[in-house]
Each structure stands twice: as structure tokens, then as C-alpha cells.
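The other protein chains are all here in position, but one chain of the complex has been omitted.
Which chain is which? They are A and B, in the order written, and residues in each are numbered from 1.
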Amino acid sequence: MAIKDYIRERFFPHMWCPGCGHGIVLNGMLRAIEVLGLNKNDIVMVSGIGCSSRISGYVDFHTLHTIHGRALAFATGVKMSRPELNLIVPMGDGDALAIGGNHFIHAARRNIDLTAIVMNNRIYGMTGGQYSPLSGYGVSATTAPYSNIDQSFDIVELARAAGATFVARTTTYHVQELSNLIQQAIVHKGFSVVEVMSQCPTYFGRKNKEGGPADMLKRMKDMTTPIGSKAKQSHTELIERGIFVQKILPEYCSEYAGIIERAMKGH
Amino acid sequence: MGKSKLIKHIINRDWCKGCGICVEFCPQNVLELDEQDKVRTTRPESCIGCKLCELRCPDLAIEIHIKE
Partner (left out) sequence: MSGIIRFLQGNEVCVEAALYAGLDFFAGYPITPSTEIAENLSLRLPQIGGKFIQMEDEIASICAIIGASLTGHKVMTATSGPGFSLMQEALGYAVMAEIPSVIVNVQRGGPSTGLPTHVSQGDVNQARWGTHGDHAIIVLTASNHQDVFSITVDAFNLAETYRTPVVLLFDEIVGHMRERVIIPEKGKLPLVDRLRTSVKEGVDYHPYLPREDGRLPMSDFGGGHRYNVTGLAHDMWGFPSENPQVIHGLMRHLIDKIQNNAGEIARFREYDLEDAECVLISYGSSARSALHVVKNRRKRGERIGLLELQTLWPFPHRLVREKCAGIHTIVVVEMNMGQVLQEVKLSVPNPERVFLANRMDGVFINPTDIRNILRLIQGKGV
């Protein structure tokens, strides 16, 4: 199937701003699904609130557009009640890690087989450019007019510490890597996290004088490096990309199937 | 590398928002934005079919068809 077979074409052109990284994530995710050849009836996409979460409206799967920060909790209910379905949960950085931070770490801890894609553009776009827990110290936002004093999370380290069994990071510049990592995350049995550094030219870019979409993509190329590269040794400020965690541990729904078996036998 | 590829650029003008990402990162300068800020192919003969424009397009507005 072509990637157009996976979208709801009647809603295009989509609502995102020109040059928004979220469209590139959508693009890469669709290619991942196309390569895997998944049946559309077997995919449930659950999203929360924000620019990123509108992605669910554009794809021709079972789509559940929920409330702010809670997508993983809804997805947990869907997955546990129908473990054979593929659950993909795209979230924004604020959605996943501010209001939804608790659900994020607990879904990771359970190692439930969900694919969490964090579209990290370091800003609240839908509400007009407020700082998020990923904005970082010193950036400018509509709620940080004197510059931001909040330190940011490292999504990879957070996901690793919380128990996610697949953790990867890439950017919207590295589109082949993006598609490839999402592919592996979907296939992975357990809680998988893909952080995609994404650009918001409209708010983050403008507020922080990072130029247009192409300039922001170039910055992503320049500020990142593959895990274990030589460049990292001489330029420690570089952000690493690639797969950070990939391990097999008991998955939650499989474990619960064991509980059912024991309960039915009378322990 | 044989030059036997037949490459077709399909651009959906209704979906293109003119962000310029494809133009900027095309390794062969095949694309440009027209007066309406929509992408168009100006030097199709130089295209090497790397598909980076298609993959990076946030609007799903570019399809590159390659016949070997």
C-alpha cells in the first residue's frame, strides 16, 4: 500500500503550520507502518491534546483523541482489553511529560506494549508558545518573557529510569532514521519510547530567533550526533541519536495472561 | 551507476504550504518555490531520486515515482 492509503485524505491539507515538524513525524510514521505492512484494522492510535495530538485525526486507523496528558492511560485500557492490537501513542512534550508525566513513567514501569512517540518541539504550540518541561534553561517563551529558568527533562534518561524497554531518539531532519526507529519501536514487545526532536517554527523558532523551518532542521542536524560517535567526545554538548535501550523483559499483558491462567486454575 | 531511471515528481499544490524544506535540502537543487510559494520542479533532469524531499515534506505533498 502507498502511504496515502493510511491517511484520511479528506482532511488534508492538515491544520499544522507551514514547516511544522509534526507533519514530518506523520510522514515517517506512515512509512514505518507501510514497511511493516500492518493491517489498518489492527492499529489503534491514541492521542491527547495539543498540536501533536491532532495527528490521530489524519490517519485511517481506529483513532482515539482523548484529553490532555492521559493518552497513555486510555491506551493502557485499550491494550489490556485487546492485547493483539497495535497501540501507537503520539504525544507532545508537554502532553507526555508535564500533565502526562505520571502516566508516562508508570506505563514505562509496567512495560506494557505501547509505542509512545514524543514529538518534542519544546513548546506549547496550540495555546500560543508557552514554555514546556522540555524548553530548556534560557529559552524565550510567551510565559518566559525574561527567559526560562526551568531545567528540562532528558526524555531518554527519564524513560530508561522508569523502565521502558525500548528507548530511542531522533530528529525530523533524520527522516530515514526516524522511520526506521518507529518501525523498530512498533515491533518491540514492551513499552517503547521514540523521542523525535521536532521544530515549531511558528512559536519556538520565532521567539528564539532560530529562523525558518529549514534553518531549524539544520540546527537539529548540527546539534545531534549518532550514539558513540567520535564527535561526541570532543563536543560533549552534542545530543545523541539512536537506540539507547533495547531489551526484552516480561510484557504487562503477557504477564496478566499468566495471572488469568493461575486464577482460573484456583492458583 | 546507470542513468536508466525514469523519475516522476508529483506535487500536490493544494497540500503544499511552501515551507521550503524540500527546496533547501535537495542535494541537486531540483526544486524551487514559485510565485505562489508552492514547490515546483525546475530541473527534473538533475534529480537522482533520493526521495529526501518526499520523506521530509511535512505536508505529504510530494511523491517521487521511480521506474528503473
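In the analysis below, contacts are C-beta pairs under 8 Å (C-beta built on N, C-alpha and C of every residue); 3 or more make two chains touch, one makes a residue touch a chain.
Here the structure is a predicted model, which is why all the values come from computation and not from measurement.
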Among the chains included here, which ones are touched by the excluded chain in the whole complex? A
Going by the contact rule already stated, which one of A:Asp60, A:Asp150 or A:Glu240 would touch the omitted chain in the full complex? A:Asp60
For the chain not shown, which residue from A:Trp16, A:Phe74, A:Tyr173 or A:Phe204 touches it across the whole complex? A:Phe74
Residue ranges of chain A at the interface with the undisplayed chain: 11, 40-42, 44, 46, 56-57, 60-67, 70, 73-82, 84-85, 102-103, 106, 256, 259-260, 262-264
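Here is the rule we use: only the chains that are shown with their structure count from here on.
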So, what's the distance in Å between the C-alpha centres of chain B and chain A? 27
Where on chain A is chain B touching in the complex? 3-4, 7, 12-14, 16-24, 26-28, 30-31, 172-173, 175-176, 179, 201, 212-214, 217-218
Quick check on the complex: what are the chain B residues that touch chain A? 14-21, 23-25, 52, 55-61
